[in-house]
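A single structure is presented below for examination.
A single protein chain has been removed from this complex, and every other one stays in its place.
Naming follows writing order (A and B), and every chain is counted from residue 1.
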Amino acid sequence: MRNIIIPTSSKIGKNVVIKEGTIIGENVTIEDDVYVDYACIIKDNVHIKQGTFVGARCILGEFLVDFFDDMKNKNHPLIIGRNSIIRSETIIYGENEIGDNFQTGHRVTIREKAKIGNNVRIGTLSDIQGHCEIGNYVNMHSNVHIGHKSVIKDYVWIFPYVVLTNDPTPPSEELVGVTVESYAVIATMSVILPGVHIYEDALIGAGSIVKRDVAKEEVVVGNPAKFVCKVSEIKNKITGEKVYPWRYTFGRGMPWSEEGYDRWVESNMYLKE
Amino acid sequence: MRNIIIPTSSKIGKNVVIKEGTIIGENVTIEDDVYVDYACIIKDNVHIKQGTFVGARCILGEFLVDFFDDMKNKNHPLIIGRNSIIRSETIIYGENEIGDNFQTGHRVTIREKAKIGNNVRIGTLSDIQGHCEIGNYVNMHSNVHIGHKSVIKDYVWIFPYVVLTNDPTPPSEELVGVTVESYAVIATMSVILPGVHIYEDALIGAGSIVKRDVAKEEVVVGNPAKFVCKVSEIKNKITGEKVYPWRYTFGRGMPWSEEGYDRWVESNMYLKE
Partner (left out) sequence: MRNIIIPTSSKIGKNVVIKEGTIIGENVTIEDDVYVDYACIIKDNVHIKQGTFVGARCILGEFLVDFFDDMKNKNHPLIIGRNSIIRSETIIYGENEIGDNFQTGHRVTIREKAKIGNNVRIGTLSDIQGHCEIGNYVNMHSNVHIGHKSVIKDYVWIFPYVVLTNDPTPPSEELVGVTVESYAVIATMSVILPGVHIYEDALIGAGSIVKRDVAKEEVVVGNPAKFVCKVSEIKNKITGEKVYPWRYTFGRGMPWSEEGYDRWVESNMYLKE
């Protein structure tokens, strides 16, 4: 921690590494076992929980627009959960509380009031506009854009260059967000138009422009996106086996990765009794 | 301004804040009331006008390609207008003059010879390739790509992931830019092909691939984009009221925000007499 200046209002835990060139603001809390790589800017009121890695040159607690009223930072706390990996050059605004096991790629931008659950992964260059809700175990790949008022439930997959929009008659003041229910999958370069509701286990094919709601377990594709089939009709081209709903065939990174989805649901039901 | 080295050829105004880690080149002018956040690189011949904010780790006056001839910076001035907000990690090349009240999101890239008017906003990750013209009160959202030879007039709105192209037969040397007339709107993830002319108040729907000119007040959509209706036929789904031309129904950030478009035009006509 050569040359790192820690203001007296800030607290650094045990076994913390802070590499050269990092700047620590006022009222910062860095818990035990955190690693902060070179030249990060950690602004005021940031709380980094135990075991988290912060890549080189991240900016945490970035100024909200109210900074520009008088060029003074207001009190907008940022909390980052335990055991997270924030890759280099990510920018996260103040006024955010992010869950545990969070992961970002490089150069992710997260504006204020993005409610983010546990075990969320957000890929390189993705741009979370804030004022939105992202559940647990959500996976976004590179360069995803999430507009204001989006609601993304749990176990959703969003692939590169997908945009969730919000303005039905641009430019306007009346934003209407997209809702994506649990287990839905949105493939590469799709645009979801304002107010569209995508239901559980739906699959949006690559390059789709989605103007209408997509029902549970439906596959849509095209510009404009149209109904193709039910997800259960899609088969692995090599094995001929069913693939969807994907939760029965894929587990990496999911809470059911070891026992499978069915048993995991059973176990959880048992626990709840 | 701890540890900031100001070369004798550079001038710093009154009430200027320069945070730690910023590097100031030769022949730099920073006017009064400017705020430069942490670790910016302000290269030679940059002029930042009064009241402007420069976010953390911006690079202003980036090298043009002639730098690589002999690894020496040539004289390519950059001027940034008054009361601008340049958000963190934006890169702006030398050989640019940008108007007042300019705003960028994060990680915007602006190459040389991008003529940019007053009151322009360019969103996060947008990539302005230079050798183009952008008028006044132009709004670009995130991740917009503006190719060489594009001409964008005043009061234009461009939404996320829109690309203005320029090469009719790629790869070639004969670039033909796109022209976008005043008050036009281009929605998310649209591509405008080389040489296309979009006329006043036109509206390009999301996900459109635009291969032909779009007439005044026309709505086009699709791949390839086709005529749908006149903008006056679009109604707000909730109120049933007309929305377009948008200048009659929307004013935020526009010079007519207080009095409305009609009265503002009247006032201005009166002034000109």
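The definition used in the following text is that contacts are C-beta pairs under 8 Å (C-beta built on N, C-alpha and C of every residue); 3 or more make two chains touch, one makes a residue touch a chain.
Since this is a predicted model, take the numbers as computed values, not measurements.
Here the missing chain is touched by one residue of A:I4, A:I85 or A:A215, and it is A:I85.
Residues of chain B that touch the chain left out of the display are 21, 23, 39, 41, 57, 59, 62-63, 68, 71, 89, 91, 107, 109, 125, 127, 129, 143, 145, 161, 163, 165, 167-174, 189, 191, 193, 209, 223-224. The missing chain lies against chain A, touching residues 17, 20-21, 35, 38-39, 53, 55-57, 85, 88-89, 105-107, 124-125, 139, 142-143, 157, 159-161, 185, 187-189, 206-207, 222-223, 234, 236-238, 243-244, 246, 249-250, 252.
In the analysis below, only the chains that are shown with their structure count from here on.
Averaged C-alpha coordinates give centres for chain A and chain B that are 28 Å from one another.
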